[in-house]
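Removed from the display is one protein chain of the complex; every other protein chain stays in position.
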Amino acid sequence: MIKDSEGVIIKTVCRLITPIIQLYALYVIAHGHYSPGGGFQGGCILAASFILMVLAYDIKEVKKRMSEKLNTVLCSLGVIIFAGIGLLCLILGANYLDYGILHKILPVDPAHARSLGILGVEIGVGFTVMAVMVSIFLNIASGGKHEEEGETS
Amino acid sequence: MEIMDFIISKYNYLIYIILMMIGFYAMIAKNNLVKKVVGMNIFQTAIILFFVSTASKKGGATIPIIQYGHGEATDIINTAQYINPLPHVLMLTAIVVMVSTFGVAIALLIIIYRKYNTLEEDEILNILKMEDGK
Partner (left out) sequence: MIENAPALIVILPLIAAPVNLIIGLWRKDLCYLFTVATLSACVLLSVDVLVTVISNGVITYKLGGWAPPWGIAYFIDHLNAFMLIIVSFISLVVSVYSKKSIEKELPDKVVHFYTVFLLLVSGLLGILITGDVFNLYVFLEIASIAGYALIAIGDDRAPLASFNYVIMGTIGACFYLLGVGYLYISTGSLNMADLSELLPGMYNSRVVIGAFAFLMVGVAIKMAFFPLHKWLPDAYTHAPSTVSAFVASTMTKVGAYVMIRIMFTVFKPYFSIELIPASAILGWLAVAAMLFGCIRAIAQSDVKRMLSYIIIAEVGYIVMGLSVGNRMGFTGAVLHILNDAVMMSCLFLSAGSIEYKTGTRSVHNFAQLYKKMPLTMAAFTIGGLSIVGIPPTCGFFSKWYLVLGALESQQWVFAATLLISSLLTAVIFFKVLVNVYFGSQSSADFESSSGHGTVVMDEAPLSMLLPTGIMAIGVLTLGFFSGKIISNVIQFTVPGGF
């Protein structure tokens, strides 16, 4: 049962810190192909920012910003971005997930195009992981009853 | 003394086997379903530990990141200085699989709890036996 927490300090600090956490998560995603980081790690941190808001406020408050429909769309969008970039390489004439061929549509040389291709799929992975983590948490915290008030059985 | 040499030189394998057996024991012998799921988590984590521990190299190998900042690589890389990055990448996938399986297991536990109102295995089996007997 996650009720509204009383303290003003908790609410204010969480409100201030959440954008910083999300910025850090985007930093981790953007550096995944070049240094430590990546899609899965960044996606988890993005999800952690939403879970922090749930712990500070009520589930219903967070559901106003991240409804189940938006979650579903984001989850599908991430997988479509990943598989879509692979299909794009297939359409342009190379094997599946052969990012080097992307230099035909992007103004860089093939080696650079591989690097940008991996960045693209990492962004897709980040979306999906965030959506799935938030959805797991919201489902378990509300005991499976998404539509009603968040009560455990 | 050979046994001590054996234990000290291969300590990572012994640790992962001990962890794996703890998780395996929890999956089999504990009655509470949540403890079984926790045992499953420990089991999978032990395997991840095994893979990652095989990536390190003797002689002070460091993380596989080249320290020259953004720009072209101008020197030849001595691979013995950097640890093997492939098992780490494989284990990223295994961690994702672990989290997904954990999510499915916990969702199943919620449905089971709502149906039988208990999470102890012997009580659930008793309820099933009484249902069959009717």
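In this document, chain identifiers A and B correspond to the written order of the chains, with residue numbering beginning at 1 in each.
Keep in mind that, in the parts below, a contact is a pair of C-beta atoms (placed from the backbone, for glycine too) under 8 Å apart; a residue touches a chain by one contact, two chains touch by 3 or more.
For clarity, every value in this text was computed on a predicted model and none was experimentally measured.
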Sole contact to the chain not displayed, among A:17, A:52 or A:97: A:97
Note that chain B touches the absent chain at residues 24, 27, 33, 36, 40, 43-44, 47, 50-51, 54, 87, 90, 93-94, 97, 100-101, 104-105, 108-109, 111-112, 115, 124, 128
Per the touch rule stated above, chain A touches the missing chain via residues 69, 72-73, 75-80, 83-84, 86-87, 90, 94-100
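Heads up, the rule we're going with is that only the chains that are shown with their structure count from here on.
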Using the touch definition up top, name the residues of chain A that touch chain B in the complex. 35-36, 38, 40, 129, 132, 136, 139-140, 143-144, 153
Interface with chain A, chain B side, in the complex: residues 63, 65, 92, 95-96, 103, 106-107, 110-111, 113-114
